[in-house]
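Take a look at this one; I'll ask things after.
Yeah, one chain of the complex is gone here, protein chain that is, but the others are all in their spots.
Presenting subunit A:
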Amino acid sequence: MKRIFFILPLVLFFVLVGYFVISLQPGHDTHVLPSAMLEKPAPAFDLPGLDNSGPLTMAGLKGHVVVINFFASWCVPCRIEHPLLLRLAQENHLPLYGIAYKDTPANIKRLLDTFGDPYRRIGMDQEGHAGLNFGVYGVPETYVIDANGIIRKRFVGPLTPETVDKELMPLLKQLEPST
């Protein structure tokens, strides 16, 4: 019984050490926050499209599994994931829709003319209201939304080949086994 006074602090110490070791692991980013919107219906949005393409609405996307990518021409990490998005759209027929966050149509057009356009359609969220409703706190963010309009996954920061192979593609396969 008396020994517990020696063992307990030691146990607590190692629990603390374990916690710090995990927190200090490379790849453990404390800025990545858990999403409050997971497993909840995606917030409705009705955004004007780029150029003469029709508006992008959440209601219009329902019934299909879709991937929504918040991006901007002023966003540096978006450039990193851009080639990956292009490849996924061309080779894997990723149902990718873009929401241009706090950006102008002219800038978005220039971006896509220069680097290519991976998006099936783009909605212009110039005021950032759609982003606010999704809980976006920095671009790029990528959401997987199932056919019922439920948010199933959120990627904060640029997608990487690893996250695509290990998380995005398996999830899409699971949500839509036929494709």
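Please note the rule applied: a residue touches a chain if its C-beta (ideal position, glycine included) is under 8 Å from a C-beta of that chain, and two chains touch if they have at least 3 such contacts; residues count from 1.
Here is the rule we go by: contacts and distances are computed from a predicted model.
*Asks:* Which listed name, "Cytochrome c-type biogenesis protein", "ABC transporter ATP-binding protein", "beta-galactosidase" or "Simple sugar transport system permease protein", is the one UniProt assigns to the chain that has been left out?
*Replies:* The chain we cannot see is, by its UniProt record, "Cytochrome c-type biogenesis protein".
*Asks:* Of A:21, A:44, A:76 or A:132, which one is in contact with the hidden chain?
*Replies:* A:132
*Asks:* Even though one chain is hidden, which residues of subunit A still touch it in the full complex?
*Replies:* 5, 8, 12, 31, 33-37, 102, 128, 131-135, 137-138
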